[in-house]
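One chain of protein is taken out of this complex; the other chains stay put.
The letters A, B, C and D name the chains in turn, as written, and every chain counts its residues from 1.
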Amino acid sequence: MNPLVANPPVATPFFFYLLSGIMIIGGILVITRKNAVHSAIALITALLAQAGLYLMLYAPFVAGVQIILYAGGIMVLFLFVIMLISIERTMKERQFNKQWLVGIAAAAALGGLFISVYAKGKSLFPEGHPLYPEAQNTQAIGALLFDSRTGMYMFAFEIASLLLLVAIIGAVVMAKKRI
Amino acid sequence: MPDETKSPSSPPEGEPKPAADKPASPGGVKATPSGSDASPAQSAETKPTPEKPAAAGQKPAAEAKPAAPPAKPAAAGHPAPPKPAGPTPTPWDAPLVAKFKREYGSGINALTYLGQNYLEVDRSLISEVLERLRDEEQFDYCVDITAVHNPKREKQFDVVWILYSFPRNQRMRVKTQIADGESLPSSVSVWATANWLEREVFDMFGIKFDGHPDLKRILLPDGWKGFPLRKDYGILQQDNEWVQINLGIESGQ
Amino acid sequence: MNSSLLQSIVDYVQSYLSSNQTPGVAGNWFWATVYVLLVFAGVSVGVICMNWLERKILAHMQVRLGPMRVGPHGLLQPIADALKLLLKEDIIPAEADALVFWIAPFIVDLAAFTVFIVVPFGPAHAVTDMNIGILFMLGVSSLSVLGIVTAGWASNSHYPLIGALRSSAQMVSYEVAMGLAVVSAIMMTSLSAEGGTLSMIGIVQRQQEQQVWFVFKFFPLGLVAFAIFAIAMIAETNRAPFDLPEAESELTAGFHTEYSGFRWSLFFLAEYAAMMAVSSIAVTLWLGGWLRPFPNALHGATWDLIFSFFPGLTFLFLGGLCFFNASRMPKHPFFKIQTMGLAAFGAVLGLIGLVLFVPGIRERVQDIFWFTAKVAAFMYLYIWYRGTFPRYRFDQLMKVGWKVLLPTGLALLILTAVVAMRTEVWAEVVVPMWLGFADLLRRIF
Amino acid sequence: MTDPKTLSPPSLETHVAARDETFLDTNELVINMGPQHPATHGVLRVILRLDGEKVLGLECVIGYLHRGVEKIAENRTYAMFNPYVDRMDYVAAVSNGLGYCEAVEKLLNVEAPPRAQYIRVILTELNRIASHQLWLGTHALDIGAITPLFYTFRDREEILKIFEKYCGARLTTHAFRIGGLQYEAYDGFEQDVKNFVKFVKPKIDEYEELLTTNRIWLERTKGVGVISGRDCIALGVTGPVLRASGVKWDIRKAQPYANYKNFDFEIPTGLNGDTYDRYLVRMVEMRQALRIIEQAVEGIPEGPIMAKVPKVIKPPVGEIYHSIEAPKGELGYFIVSDGSTQPYRVRVRPPSFVNLQALDLMCRGQLVADVIAVIGTLDIVLGEVDR
Partner (left out) sequence: MDAMLHISTLHYLVLGAALFLLGVIGVLTRRNVVIVLMSIELILNAVNLNLVALSRYWQGMPARLGGGAQALHGQVFAIFVITDAAAEAAVGLGILIAFFRNKETVNVDEVNLLKW
């Protein structure tokens, strides 16, 4: 018997709007702050809120990976780099480039596209409440990734590890002054 | 106490002590009770005359100087000359001295006082003598560099190098006299340790060392006025000035 | 009406007490909140106790007495310290980034305290039981590095910055070895009939099922994994001999050099809370969590009964210790209040001990007791290390992390995987794979 | 062991480490360590030029504790200046006093009587142990081991108690007078010293147990702050630092003063000239000091404790340089007398000051943490550096 099935989460709308509000505000702060460290902290907050959303979507494993990798790993790397480059001068410079208007226009166009897609293809989009069938999420993902019978991402997984290896080497090559 | 200059019970390298120290050690205390007013000039003459033409060429220049070395023992510290109570310096005999005398003539004066040997060297020879002391005579360790101020003399400063030779287990001092404002060649290239020691001499006496890599005050703050170890430096002046500037009152000292 | 209300409350409590689920899993928000508060209070009290214990134990290791003035044997010293810290002026350096400077200690504290919601003090004594419990703990505790980095950066000073860089590098690199050790333990859980689990409670239950603490499983593999974790967790919490980020002699106080008063005390709180948190992970994964010691050698109802007396006996012993020391206090009237206070404290401890002998309470509490006792042993180790070891240098620390612990962890992981492999896997995967490989070779040559 | 005969002028250039590649060397960091810093043993200020954590070079800023001791001397009589020297190396005050008293005695041509000499040696060697204990405690503390500090202070306390009983002072003792001693050894002095020797021997083993084979201690000290015997001599570095670099030179043996020639003891030397060797050398020195004390306390002769020194000390015109082996190295006094009651000039040759000069050389290419270790291992006392 699965406790998650037995107990659908309470106050879903409240938490959804809370977390999505945090995410939107965090996102806005990321792209508007002068100081890159503030941006990074805003981004971290948004990422953690997103982990909360994953939990609400019954994807605890993705949530855990999100926290460990994104908040605990990638963002630390970001902060590390921000500290290494001197920030004072960057802050004095102009923050937005000349084509900011174009950029916003492009984004607005993209947003319009989204809206039109939604308006035109309303029937394509899922509605109604999803069921809560899922029990052993982490185990299921593990099986999907690695199991010899049901797994179908084994190869992709190995490729991903290769990608990470290449990224490590690439980062070292790039950042090191003389090899 | 006389033991001190005797051959040590176990010299570090088992190096035989130079003969020069031997007569000095008992003599330091009782055996030579004052008296021998052997002027350095005399003793210089007893030495073989300089053979080298180069040294001979120097001679006229050095000739003018004997005035200084003889004046030296007297001036070594003589605001108050009265009674010759203690022992007086005696000439120092050693192969090293003989060699230097041969080459530099009267520019060099070797003496022993209380069993401690020192060379009085003319300022123009100092860099060469120091370098040769290290290279040829194995004085590889510069113990200290310091100075003494004698405001009443014309050449106000005695600058003293205290040297030690590890292979010979022997100490000696090199002294030279310079006037106020004169500078000395730096010996940092000879002994690396001279760096801070020279800085301190500069700091305290205002003696400049040419060729020093970074000659600036070391113990006193950069903005310090005057050179404290000069005899004419008023102890209170700095304090008075500070009090006047910072507190706006007369110092009570 | 009043009695019925009381009755319903009693029923409610009773229903909870007989429940075998954690409040989070049972969806019981009231009890979950109570538990959160309890855990928070418990951890805070633990930090206070640790503060006193560390000073006393370290002092006695170092032939001195430690705090003796505030309260008998300095028992009230932590409270005095806390008051002092709270009342101190809150200084934010003029050149600091005030906002980030302000936030940083809270990030660290948040990370340190949040992990406790999955720490299993007993089969039903946890705020909640998460499907990804251990992953959650590792992830959230790794967030504290963010707080440290931002604290170091926001101070706008060289020492904190270097301290923060050191700290982040150290924590990130030791997380790797730590993760490997954890994975090997998780692999061991998969040997149970129910399959593997990441849930903290599940891990302890698997140990119970397999009738072995994982530290002894596949000897010496479990032990090595435990050792790797035990080393990595000290580095992870920046404690001696890995306390470089706050190496006093080099960086004054590392990333929290510029912090003072309340904000500094938050870092202090977080450090000790994090120490307890990682110790809890170690206890859960390898030392059988809430399970009592010697479950195999000394099993049976009698032994269960005897072991269930331990919590009460411990408190009685502590109370007796207080009385003993009270009797040794100087008889001078100046010490009268202190003596009385110590005796009263002893009496309170003794009373608690007596209460813990009550059968219903006894059974419910012994899980918590054993868990706490194991964590306390780790806490003592932390203090002991601090009294004994010199500090590693930064490059040596990195060397230990990357060149010793990481390869050992990898080898350990592979070995555990091989040893733990079930027979049908051998039959279905490994043997065919090698056969196929041999076949391939045969065809080529 | 370096053979001093083969020594030639050192080439310090080899040590000036070129700035080679490190990870992320985006910019050079200049860090100011001190003067208020827990690991600079007082008020030393070190300006570090860092590349990441690697030291590219450093500059010492000293003088914060400068009190003008040499100037003070010119305005005091010989006897009045005696207490001032205690304030230079305040953890080895007795040694300072010994050097000064012997220098003036030499200038006066007198010698302290044998009994005084023996007591002097006992006190000086006790003080050497105290100084080394303090060094060990603080050095270990710098490297992160906090416990040895308390052990060494506990044991140093016993030495200070003996000083206190002998002359009433614990730190700046002013134990000796020109010409001998002021105070006769108190009753039970010998027994106290013997008890102390018996007490401290296992304690030194205890320190060694904590540190000598400790892995982390080895890693932190081996190969750190290496200086060759040749560089030591060129930089005038003396004392345990010089001996740890393999040069077997100790003034107590090379040019014995007091009556050290009567005692049997070894000079420990190191092989590598690193921090660990300096640690070992000092540990052995403590044991050797105990050996000297044992011999001295057995052989204290009876007799006067003061030589015939006039009431008003007026040395003849002249100058003298006298040096002793202080715990830190060669401590020399260069005194110029003009025949009056006040010294015309007193120059102190402080071992800490000269040894500190080697810090730059020893730290180049090392990490920040090593700077701390090296400052600790040089065993400087800022009171002596700045005078």
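The criterion applied here is as follows: a residue touches a chain if its C-beta (ideal position, glycine included) is under 8 Å from a C-beta of that chain, and two chains touch if they have at least 3 such contacts.
As the structure is a prediction and not an experimental result, all values here were calculated from the model.
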| item | value |
| --- | --- |
| Residues belonging to chain A that touch the chain removed from view | 12-13, 16, 20, 23-24, 27-28, 30-31, 33, 36, 39-40, 43, 46-47, 50, 53-54, 57-59, 61-62, 65-66, 69-70, 73-74, 77-78, 81-82, 84-85, 89-90, 93-97, 99-100, 102-104, 106-107, 110-111, 114, 125-131, 133-137, 140-141, 143-145, 150, 153, 156, 160, 163-164, 166-168, 170-175, 177 |
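FYI, only the chains that are shown with their structure count from here on.
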| item | value |
| --- | --- |
| Remotest chain, chain C as reference, centres from CA atoms | B |
| B-D compared against C-D, more contacting pairs | B-D |
| Distance between the centres, which are taken as Cα means, of chain D and chain B, whole angstrom | 26 |
| Chain C - residues contacting chain A, complex | 21, 25-27, 29, 97, 99-100, 103, 130-132, 135-136, 138-140, 142-143, 145-146, 149-150, 152-154, 161, 164-165, 168, 172, 175, 195-196, 198, 428-429 |
| Footprint of chain C on chain A - complex, ascending | 3-4, 6-7, 10, 35, 37-38, 41, 44, 48, 60-61, 63-65, 67-68, 71-73, 75-76, 79-80, 82-83, 136-139, 148 |
| Chain B residues within the chain D interface of the complex | 1-5, 8-13, 28-30, 76-89, 113-114, 116, 134-135, 138, 140-144, 146, 148-149, 160, 162, 166-167, 169, 171, 173, 190-193, 195-197, 200, 204, 217-221, 228-229, 231, 233, 235 |
